[in-house]
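Here the structure comes first, spelled out in structure tokens, and everything after it is commentary.
Note that this is a trimmed complex: some chains were dropped, and none of the rest were shifted.
Going in written order, the chains are labelled A, B and C, and every chain counts its residues from 1.
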């Protein structure tokens, strides 16, 4: 497949990312403007690089023709939350939209069932209809929902995986797991004072002026 | 109606503006990234101020309960084009989406039928479904499509209308009409070299580096 | 000169563009927030592409070593104004900063002395000190100040120059000059109602809610 084709293929994914980012950011601004607590801290998004798509396709034995239906994270949205409990509130928001502006394809709870590596996050894969200048299209997009601590850890694990080409040495892996425990510990301490904090943040929306 | 209520009412309009801006900007970036000419130069949007909504309601005898169904420009999107011909291309894009992510309510062609004041623009009023943190809702939004010259003129007319509370003195009105003619003249000169220019811009997407 | 070197050379120019855009945009927001009229409508900026830098160097016989001191528009800022008179107000703002956060190198008034092609704009070339991660540096930057009508015309002329590799055919050139006259005409009509408009805009800063 030539360069030009990839560009054409990825354009609707770019647009979907822009739309989804706006939609989830709107939930936050809507709640804050109404004086409510927002379970969404911030939202990022990216389209997977062509080299990473091809690498993943190769790894899982996906032919080029099947890439768009088999690789579900070409479009990726990440939603960061302050508390573990907020993650499930965000999942509920997504479920309420099911059949409206998006359709849930499947969900994976890597928080209650965290990976051996220490990876924790909640994943929702959706089907998302997009209007392009060339006409309508339905694409897959993966929404990852995490706490700030989970995100910090995952970013670092990702860098190390790349450095060691997925063969992280044991002594590094041990440290990674220890830091995953520390991140988990922080999330737990936070959850315990969560009720106090939520009330505090709702009563005084002061964060923008910290 | 108290302050808090207005805030709640306007939140979905704010969100709709954000979504629609992203959608029309995506058409531009999509076409440019494919090496095509974009009929969209830039996109702006705003939610009408509460004071302006109430003023308009009063002027047209609209009761507060009917405001959301009778005042169609609470959410306003403006799309600027280089050439008059581009306006109709943009209208076609909107028509293709009719029944998909939006529904056309009505259209008004103030270009072929420009107002006595000299005002020229194409208006499309749409019904737009929006998912809020409180559930789904359908709102009205007005899309104004204009050339840069039409926009320049309209901005100035708007300022003067405010200054003179809709009673612009005759000598100012005469000048405004002369400047509307000059803007119209510029648009016509531009249309005549349009074919040349379109080809030039398509072949060399150099504008970002002017 | 290899690719890597160009990247290193252009980084301070990128930073200068970001700083200068913020500085001129701040003048606008400052004046508006004080209820004053802003002579600045909007601000854009860009770093010249390496290919364009090399082309210009070749055309003017500039050796690679002299590029940074001889090519004054590697960093380019463009300030758009509503009225011709505003351009000179902006020039005055720049002159007041001379010797403070920037130094004026030279000025060119292509408005009173417009080019044969029909090009009109005011140019100020400055020396600008920038702090990089590698230490301090002084670079050249060109500030172009124009009305919206001048900018519209210049954008189109630029596209055509590229299409015809600087040899625009006579019949196109004639049309370009006619459109330059129409743009000039529009600017003149505007200047005549300028006093009225300025007062109107100052009294009611309504533009953001047009």
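The rule we apply is simple: a contact is a pair of C-beta atoms (placed from the backbone, for glycine too) under 8 Å apart; a residue touches a chain by one contact, two chains touch by 3 or more.
Computed from a predicted model, the values in this text were never measured in an experiment.
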Whole-complex copy count for this homo-oligomer, where the file places 3 chains?
4
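What we mean here is this: only the chains that are shown with their structure count from here on.
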Just to be sure I understand: going only through chains that touch, what's the smallest number of steps from subunit A to subunit C?
2
By CA centroids, point me to the most central chain in this structure.
B
Averaging C-alpha coordinates per chain, one finds the centres of subunit A and subunit C separated by a number of Å equal to 41
Taking each chain's centre as the mean position of its Cα atoms, how many Å separate subunit A from subunit B?
34
Taking the mean of the C-alpha atoms as each chain's centre, how many Å separate subunit B from subunit C?
27
Subunit B residues touching 2+ other chains are none
Report the residues of subunit B in contact with subunit C in the complex, numbered from low to high.
46, 48-49, 52, 82, 148-149, 152, 154-156, 158-160, 162-164, 172, 175-176, 178-179, 182-183, 185-186, 189-190, 192-193, 196-197, 199-201, 203-204, 206-210
Of all residues in subunit A, which touch subunit B in the complex?
7-8, 11, 14-15, 18-19, 22-23, 25-27, 29-31, 33-34, 36, 93, 96-97, 100-101, 129, 131-133, 135-136
